[in-house]
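After the structure tokens below, expect a handful of questions from me.
One protein chain omitted, others in place.
Per-chain numbering from 1; labels A, B and C assigned in written order.
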């Protein structure tokens, strides 16, 4: 028996509301109500407004480096809508702020975080969100573990984790996917493929045309969706979450999207990508197409839209005030949560704000002189 | 436009000389001459003999832990035959001794290595083989880098690397595959899928039915072969090496095989796997089927076979002598190759074989007493 | 009371803790049916089931990373890393995640986690199976590093580590695993993390050590002249370090030797030495001596005994320090 087939696979691509705001009636049927769509629309608008203001805060020196989410809001809200707040978990990267807000993270926490304040990651009770994750690709393992705990306890919570195309190159991505699939835990992996990892394009990041094909390595169900289409994202997320909740294991969802802004405020994307490319994607903006579609449908109009945008400005203005006017941290705050209880030596460091022994115990100063004089006598 | 196809793939399985010694004439045509087959057969027999003797050495306390290759010799020799000695590189794990011997590693080096002697990894000039690798899954990156150097220099050497099914779970496997495919370097990845990682079966190691499907994640050509069939292995290896040499990038070859012995001499496989399973695989022994096939074909006979086995015993006996009678290492050997030139402090440690300051500089001993007595006066 | 070796004491502890606390699970390579390569978890899967004693894929970062997730979501995972040489792939998850979560979330997300790791040389093992990386983790804020030597200390300290609300690396000196037995209480007891143990009282010289080297120190003490009165301290916890017990001893003896397997440069012996001269400067009658591994790769086993500290090297250091 000569050559036979060892393995075969096919992966679907899903698009419902395309960039021209054309809606696929069959596939789109019952994915979400117009009310839900409008809710997601509002969430995206608020998030976008926060991005614009955050950018100005950084430029005016009132905030450190900040990564805009601009252009990628659909994946965040489309997935968040499929998850149960306070029951399911979100293990984010840093480009899905809208999802965190939908699950209870106060908006000003995000600004505090980027203003260099750990209190921006001090999750309020009942907010099942882990902090933004800076070391790329390393946090998805935590989502696998969090989901595993649900399975061990026999509860049916789900853990959804977001990450970028670049993140899939890290070994930890591989291990998080393999553990989740092998242990069959309720994790939903959302790969936000925005085509770039800072200045590195997809083609230099991997030789694979898609992210979704990476799921095949783990025998994990996967689908590729238009990441700028809240309907397509939500369609896939609903399925994945249902499967996870039913104990059928993890799913990998590739959301094809684009970051309309620089990588962060410390970056200048013009150094490495063409304006044409950016322009093309501006036309695929996830926010525009929802507005266009719902307006055409008569479920929305310009007047309400103006009101919404005005409200967004107001909300974000308050958020900025909250972040800027937060009481300054205590000098010693960074000691207090090192351990449940501070070891003696750290307590000494904290009390004296010194590491040198004489600084920690001034009574020692002059000892030698005394000793010498004693000998002198 | 609703659901479309985002990705599609099919992977072939190749078998030429099956476990009943049936030979597929079409596929097997021109894969290798009978002379070559006999050469590989002899290499496998020698390797098997070394395994048996090594086992006894360990049991009789003359060697430390040793991992037998028993049952997996075909992948080693089938690949090694496709590589050019002294030009191509082999980056091994520890179950492909026969491949290393074919590429010039003196057989007694392997014993020296497992006898706790670094000189077993002191590769002779012209032997393009890296040492056995103990940290699982971490060495394939070196093969990717070695191949990359060939590409950068414009030379057409190839780097082949061997590893097990368990090794594919390490993040470094993922990174080695991704770098190789993205940089399009001449690496050949040989996954020896023997179904077990010590006591952990494939099903607890991954949710994927095959190893080969993991290559799809990287857009890397891949094939699955009967790893106990030197013809199938060589067929795939020849193709992969040719493609690599031609600058067409890496290939992943899954060799389906089985370890007939314990994981190592420190292991007792009866704790975790059934005798039936082992028995079934004994019948698929890569050595038996070659002998059977070539004998039936008239290219081999029992008399020559006896002679070959006798020769193998003689060779291995000499190898054991060489390993056991090697001059003992110098006490200070482990200092000498720490750096191209020894830093002053290490030189002091080496000369005195001490780390304590008074041990390194005995002239200091008594200094305090002297000082005291001086003060005393 | 039972007479147990180190392996048995740890197995017993794990069994008792798992019985008492549903949230405790064991995960790692070969820890299930095979009972771990050192048989430390032998029988536990049979007793507690495949869900609580889990054979994971072969990936240390994955083992620790998922354990962190388990801990975040209310479990008390006890991952095993098969040998200390394989902590490497997990370094990032330990140091940059497990150790930081509580602090970076200002207490909102603690990570109670106990990482069990066989450590050290002397068992004729292959490459990368005989290292001593305790300093790497002691220098990484946010993790406690426990390193017991005796079965009874191991039981009390492991119990404390598992109950500790913060991540702990629990090193198990593999050379001691089956080297001797002692009386171990079968009751539930914990030994406070961060407290050294005075193994032997003395007035002439202090020896501070941990792990298998303890027995080399005892050997050196046996060989020392009868009139030499040595105080031997088993540090037991590397971080936080019990400098008070050490300082108290050195203020009495005026002389000190630190003994460990890890390389000299940047090893914890340096920390002990630095702190002693900070705390006991005017009491010191001789420079603190460090008898440690050399600044080399741990050699393959033919030469490992040349590398490891032994009673002879310690004995010479004792004589030299006393004669200084």
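Going forward, contacts are C-beta pairs under 8 Å (C-beta built on N, C-alpha and C of every residue); 3 or more make two chains touch, one makes a residue touch a chain.
Because the structure is a prediction, the values reported are computed rather than measured.
Participant: Which visible chains touch the chain that is not shown?
Facilitator: When the full complex is considered, the omitted chain touches A, B, C.
Participant: Would you indicate which residue among C:142, C:167, C:202 or C:315 is in contact with the undisplayed chain?
Facilitator: The one listed residue touching the chain not shown is C:142.
Participant: Hey, which of B:35, B:275, B:302 or B:344 is the one touching the hidden chain?
Facilitator: Residue touching the chain left out of view: B:344.
Participant: I'm checking contacts with the chain that's been left out. Which of C:92, C:216, C:234 or C:261 qualifies?
Facilitator: In the complete complex, the chain left out is touched by residue C:92.
Participant: Going by the contact rule already stated, which one of B:178, B:192, B:207 or B:265 would touch the omitted chain in the full complex?
Facilitator: B:178
Participant: Which residues does subunit A use to touch the chain missing from this display?
Facilitator: 64-65, 113-118, 134-138, 166-167, 169-172, 197-200, 204-206, 266-267, 271-272, 328-329, 331-335, 338, 345-346, 349-350, 353-359, 362, 364-369
Participant: Write the list of subunit B residues that the hidden chain touches.
Facilitator: Touch with the absent chain occurs at residues 89, 91, 118-119, 121-123, 130-131, 135, 138-139, 141-150, 152-153, 159, 171-172, 175-176, 178-179, 182-183, 333-334, 336-340, 343-346, 356-357, 367-368, 371.
Participant: Residues on subunit C that touch the omitted chain in the whole complex?
Facilitator: Where subunit C meets the chain not shown: residues 61, 85, 88-89, 91-92, 95-96, 99-100, 103-104, 127-128, 135-136, 138-142, 239, 241, 262-263, 265-271, 273-275, 277-278, 281, 284, 286-290, 295-297, 300.
To be clear about the criterion, only the chains that are shown with their structure count from here on.
Participant: Determine, using the mean of C-alpha atoms as each chain's centre, which chain is farthest from subunit C.
Facilitator: Most remote chain from subunit C, centroid-wise, comes out as A.
Participant: Find the geometric centre of each of subunit A and subunit C from their Cα atoms only, then give the gap between the two centres in Å, rounded to an integer.
Facilitator: So the centre of subunit A lies 38 Å away from the centre of subunit C.
Participant: How big is the gap, in whole Å, between where the Cα atoms of subunit A centre and where those of subunit B centre?
Facilitator: Going by mean C-alpha positions, subunit A sits 41 Å from subunit B.
Participant: Mind checking the centre-to-centre distance between subunit B and subunit C? Centres are C-alpha means, answer in whole Å.
Facilitator: Spacing between the chain centres: roughly 34 Å.
Participant: Quick check: what residues of subunit C touch more than one other chain, meaning two or more?
Facilitator: 56-57, 59, 61-62, 89
Participant: Mind pulling the residue numbers of subunit B that touch at least two other chains?
Facilitator: 169-172, 204-206
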